[in-house]
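All protein chains but one are shown in place.
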Amino acid sequence: MTDGIPAAPGTDTWFREGPDGFVLLAGRCTACGALSFPPRPIPGCPNPDCDALEQSVHPLSTTGSLWSYTDARYVPPPPYPRPPDTEFSPYALAAVELAAEQMIVLGQVAPDVAVSDLTVGMPMDLVPGVLVSSAGVEERVWNWRPSA
Amino acid sequence: MTDGIPAAPGTDTWFREGPDGFVLLAGRCTACGALSFPPRPIPGCPNPDCDALEQSVHPLSTTGSLWSYTDARYVPPPPYPRPPDTEFSPYALAAVELAAEQMIVLGQVAPDVAVSDLTVGMPMDLVPGVLVSSAGVEERVWNWRPSA
Amino acid sequence: MSRPDSVAVLGVGMHPWGNQGKSFVEYGLVAARAALADAGVTWRDVQLVVGGETIRNGYPGFVAASALSQALGWQGAPVASCYAACATGAQALSTARAHILAGLADVVLVVGADTTPKGFFAPVGGDRPDDPDWLRFRLLGATNPAYFGLYARRRMALRGSTEADFAAVKVKNARAGSLNPYARFRAEVDAETVLNSPMVSDPLRLLQICATSDGAAAVVLASEEYARRRNRDAVRIRAVSAITPEYPRTVPDFPYLASDSMAAGVPGTRTFRESLAWSAYEACGLGPEDLDLAEVYDLTTAMELDWYEEIGLCEPGEAEKLLHDGVTALGGRVPVNPSGGLSSFGEAIPAQAIAQVCELTWQLRGDAGAHQVQGARAGVAVNQGLFGHGAAVVVARA
Partner (left out) sequence: MSRPDSVAVLGVGMHPWGNQGKSFVEYGLVAARAALADAGVTWRDVQLVVGGETIRNGYPGFVAASALSQALGWQGAPVASCYAACATGAQALSTARAHILAGLADVVLVVGADTTPKGFFAPVGGDRPDDPDWLRFRLLGATNPAYFGLYARRRMALRGSTEADFAAVKVKNARAGSLNPYARFRAEVDAETVLNSPMVSDPLRLLQICATSDGAAAVVLASEEYARRRNRDAVRIRAVSAITPEYPRTVPDFPYLASDSMAAGVPGTRTFRESLAWSAYEACGLGPEDLDLAEVYDLTTAMELDWYEEIGLCEPGEAEKLLHDGVTALGGRVPVNPSGGLSSFGEAIPAQAIAQVCELTWQLRGDAGAHQVQGARAGVAVNQGLFGHGAAVVVARA
């Protein structure tokens, strides 16, 4: 990551931040084009009619429309990180439908956006987000945010 | 326990130390007499032909013959207790056949007895034993020891 | 009415739901003994024990069928322990049915029992970045209610449902549950109480979401011939469908973080949950118009409304009307969750789908007491769990 925040555990291959901005990376079957997000950690294709084992990296659309949303009013159980010396603040979760990929991707909503700011169907943008681990260390994740 | 060592976790109903010495306590079905060691924590009988739910406390024979034995040369994994600041010492395990009950009961062998002191068929006595928890606290268990 | 793919429900039994501080084995034994007594058979008559596993009760939970068999007294019968998330109980019934239809066993005991800690379900311990169930908690804090909130909000946007509609489901199910001695929550609840309960995952409040619970249920299944000989062939399992989704999945099912892309594949005409019930209907030649009642997994009140449409009780978008017209209440044309549902029981994972079949059996025999559906002759039970599990079971009078 350009700002030096390491990817959250398990997400090393899930996104990149480059000259063209922050993008989620799907796996794409080199034979049939089927997409996987998160990218498959094992060889193969999610399409049951495809025997291919190879995948290439496929950046996903960074905008979509809000398929649905909810929030977390109570602190989720571990392994959700509980940073030291902080109060839990409710946060929203979004399921965003990417038009080109015809695919719905979940993510936390940027922390300054409340659930009351959201409406199904509204345009949403992908933005980098930060999670703070239980050890107090910042970790890079992806967030959704209503388009400006 | 008369010497104040509390029973090891889970063994509260497994033995007693009284005027007649230290004994293991089986559960005994009040209808068919079937024995269970450890005593069943739930109502019922181990005999598939018996519907009874009640059990009484049945002291087991405190002597038997050595059905087989082995030892532990490497430290067992948790939850076996690992007392602080102590080296692991190998210890023997015995399977002792109780004549009256026609039943084989496992237990650690008293710590001063080595595996080389044991022979299948030899008479064995039940004696109180001590386990030291990972927190360094003594816990009462049962041991087997070759009869004097 | 004997059919080559039917098996008879010889007996059923339950332990009342709710945390009573016992082990899952003890809950299961009570249910098993009740089912054996109800079936009029002894433990020695059982030729196979199928146990729904519980994953939060140590090794005995992984080998539930063995733990129960030992507790009842080893008698040599084969055991089969199985797990399928919230569909575990239906999976157990499916395995039992297969053995009977194969002629490998005439009498099978099926048991599911669980103890459940309070609060959100959490993943098993350890760092598991290749486990979707770990990732959803670690990265998103996406609990089960969060996924349910997404589905509920989606329904509101698509169908115009309101919080009050959802609350009316709770009111209905609490009323039914108040009449069921096996239910954990037996107090009636009014809509205001539901709408004033704390918000958990918008738009779902505490009383719109099913609790977790201890509980146990057992069923004795038998071959048609054995049941006829014993004069216990009144109620039959006519179909069990425990299929998986078809690629591409169009909805982000839990615990996954995305749906499948439809760019490279055309989804089927039915959603996964629709296909559960419809494949069962097709297998037995019955349809939603033949149903007198249904037990559906109301993990939330909103989800109960989804099921009305998915199992074919009404067209998409008409669930709220069906509810408000009283069609799905006790006394209505096709009561849904006359047991009180998960809403009144809380969820005891491996037991719940078996409990649904217990309820259908009591109803079809006319033994449901205060919550009896008059003259019921056929019903369906449906459930869905994480990792692509789900099932439908059609139960009917002979």
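Just a few scattered comments:
The chains carry the letters A, B and C, assigned in the order they are written, with residues numbered from 1 in each.
Note that in this section contacts are C-beta pairs under 8 Å (C-beta built on N, C-alpha and C of every residue); 3 or more make two chains touch, one makes a residue touch a chain.
If you're wondering where the values come from, they're calculated on a predicted model, not measured in any experiment.
With respect to the full assembly, the chain omitted from this view is in touch with A, B, C. When the full complex is taken into account, the listed residue touching the unshown chain is C:A242, out of C:A176, C:V194 or C:A242.
Among the residues A:N47, A:Q102 or A:N143, only A:N47 touches the chain that is left out of the figure.
The set of chain A residues touching the chain not shown comprises 40-51. If you put the missing chain back, the residues of chain C touching it would be 4-5, 23, 25, 53, 55, 57-60, 62-63, 66-67, 69-70, 73-85, 91, 94-95, 97-104, 123-126, 128, 130-134, 241-247, 249, 255, 260, 275, 386-389. Although one chain is hidden here, its contacts on chain B can still be listed: residues 8-11, 26, 29, 32-35, 37-38, 41, 46-48, 67-81, 91-93, 95, 100-108, 115, 120-121, 131, 141.
Operating definition for what follows: only the chains that are shown with their structure count from here on.
The two chains most heavily joined by C-beta contacts are A-C. Centroids built from CA atoms put chain B at 55 Å from chain A. Centroids built from CA atoms put chain C at 32 Å from chain A. If each chain is reduced to the centroid of its CA atoms, chain B and chain C end up 43 Å from each other.
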